[in-house]
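A single protein chain has been omitted from the complex, and every remaining protein chain is retained in its original position.
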Amino acid sequence: MSAPTATGSDVRALAASVTDPSTGSGQARVRALASSVTDPEMPMLTLEDLGVLRDVAVEDDGRVVVTITPTYSGCPAMATMRDDLVHALHDAGHARVEVRVSLHPAWSSDWITERGRQALRDHGLSVPGPAPRHDGPVPLTLLPVRRDLTCPRCGSDAVALTSEFGATACKAMYRCTACAEPFEHVKEI
Amino acid sequence: MSTTAPDEIAPDEAALLAQFEQVLARHDRIEPRDWMPEKYRATLVRQIAQHAHSEIIGMQPEGNWITRAPSLRRKAILLAKVQDEAGHGLYLYSACETLGVSRQELTEKLISGRQKYSSIFNYPTLSYADVGTIGWLVDGAAIANQVPLCRTSYGPYGRSMIRICKEESFHQRQGYELLMTMMRGTDAQRAMVQESVDRFWWPALMMFGPPDDDSPNTAQSMAWGIKRDTNDELRQKFVDMSVPQAERLGVTLPDPDLVWNAERGHHDFGQPDWEEFHAVVKGSGPCNAQRVAHRRRAHEDGAWVRDAATAFAARSSVESVETQEARA
Partner (left out) sequence: MSDDHESVYDGLLGGDDTQWAFGTSFEDPLAGVDTTVPEGVDAGALAAYCLMLGDDALVHSHRLSQWASNAPDLEEDIALANVALDLLGQARLLLARAAAADPGLVPALPEGSPVPSEDALAFFRDEAAFRNVRLAEQENGDFAATVVRLLLLSTHRLALLQRLAASTDQVLAAIAAKGVKELTYHRDHAARWFLTLAQGTEESRRRLLAGLALVWPLRAELARTHPVERLVAEQGVGVDPATVTDEVDVLLEQVFSVSGVERPGLPATGTVAGGAGREGRHSEAMGRLLAEMQVVARAHPTGLW
């Protein structure tokens, strides 16, 4: 996950340079271009920040093959992510783009990059802690999930869970009892 | 709730008011713990509650098609969208609670018809194309209404609108994409899309509220920075935005007066039937009674579950205190 990345506004500049064969190897640029595509529901995150983008390769025949991993099995944004990747690469002059789904290993919130976490914080979201790991049968948890969180607005740790399930599958809802701010927490999975 | 009541802590209301107005003049945010005029608070509560109620009632016309969605992909998209709406409702009720009004109180007002929700949801969904049309036109109009609210003066409301607008724009795109896909399908599907657009176009235009000369609350709301654009300004933006999208889609918008005005740089367009609008607002739209009855039934049917949760939580906290005492 250390490939160069581009912000949204760089896309067009990149697009122009990618089509120019004189500007170095296509591989890194294509990678940068794919890395700059944002999540449709949380556009402050790129697909790379989210950890959904697993691989970008330019084949010998010029085909671009992008590999992505779904966050949740039923995530309705997957098709949109795929379309956005193909579209961004088409615009940059790559006529043949293939987006492959990789199901293994399963996506984990641990894959959200440090930059992605900062972007979430900057937008008032609370970032996930380490995802749980299990060997053997998954133990039953009868108490509501307890997380040590701080309010993304005022920093207080006096927060209360509103709902374990939020607007999108990946979020839970909290509120800060100090400054009263309702906020969302990206869940550990 | 714990929010400060301004009447009790206002030794010098004039000074507080001056401070409040300075914050507004700087386009800064008012926060839950800040002093605010009672009428400002009441206006916000009314507006945020109406917005939250709209999300909740809005689950019904679309939820109507979840079990009949014609493909698994569309079923997933629709289910996720309805879930999003519930999430937005919850978020907005939380924003309202920061103003000292509980969700319970607001729900009571909704199911007794004392608080309104967006009138658009008093129209029925009669075909699967309506799911797409609601995404494209209804969510589109909602976004046009809501984007300016991202800058609204009340902090929790403005911040929630930023997040909600991003998610709504995803819904709008998915709705448009459904219509676009159907237009590439069979003749029957294309006819279904056109028929749906014919039904929803005028109600969508009504979503911006009555014409400016007939909108009593606009001036005060704009002065307080709760509202940022007039109804007619927003309606014009929406029409200008929708026309090229309709062309690309290949549907006809059902307005014979719709024409580009090069001089104004905007489209001229006809007026919705404002009598119908007022009738629907007053409660005699095609689905008003049904929508409220549905919400009331769900609420009442769920009372025993909420009671159980409350009783269980009370008992658990007593037990945990007792355990701690036993340990001590």
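A few notes on this one:
Think of it as A and B in the order they're written, each chain with its own count starting at 1.
The rule is simple: contacts are C-beta pairs under 8 Å (C-beta built on N, C-alpha and C of every residue); 3 or more make two chains touch, one makes a residue touch a chain.
Source: prediction; values computed, not measured.
When the full complex is taken into account, the listed residue touching the unshown chain is A:99, out of A:99, A:127 or A:149. Remark: the residues of subunit B touching the chain excluded from display are 27, 56, 59-60, 63, 66-76, 79-80, 82-83, 86-87, 89-90, 93, 128, 140, 143-144, 147-148, 150-151, 162, 165, 169, 172-173, 176-178, 180-182, 184-186, 188-189, 228, 237, 241, 244-245, 248, 294, 298, 301-309, 311-312, 315. Within the complete assembly, residues 67, 70, 72-76, 78-80, 82-84, 86-87, 98-107, 137-138, 140-144, 162-167, 169, 189 of subunit A touch the chain that is not shown.
Convention: only the chains that are shown with their structure count from here on.
The touching residues of subunit A, when paired with subunit B in their complex, are 40-43, 74-77, 79-80, 123-124, 162-163, 165-169, 171, 173, 175, 179-182, 184. Interface residues of subunit B facing subunit A in the complex, by the touch rule stated above, are 3, 31-33, 73, 76-77, 79-81, 83-84, 86-88, 90-91, 94-95, 97-98, 155-156, 159-160, 162-163, 166-167, 170, 173-174.
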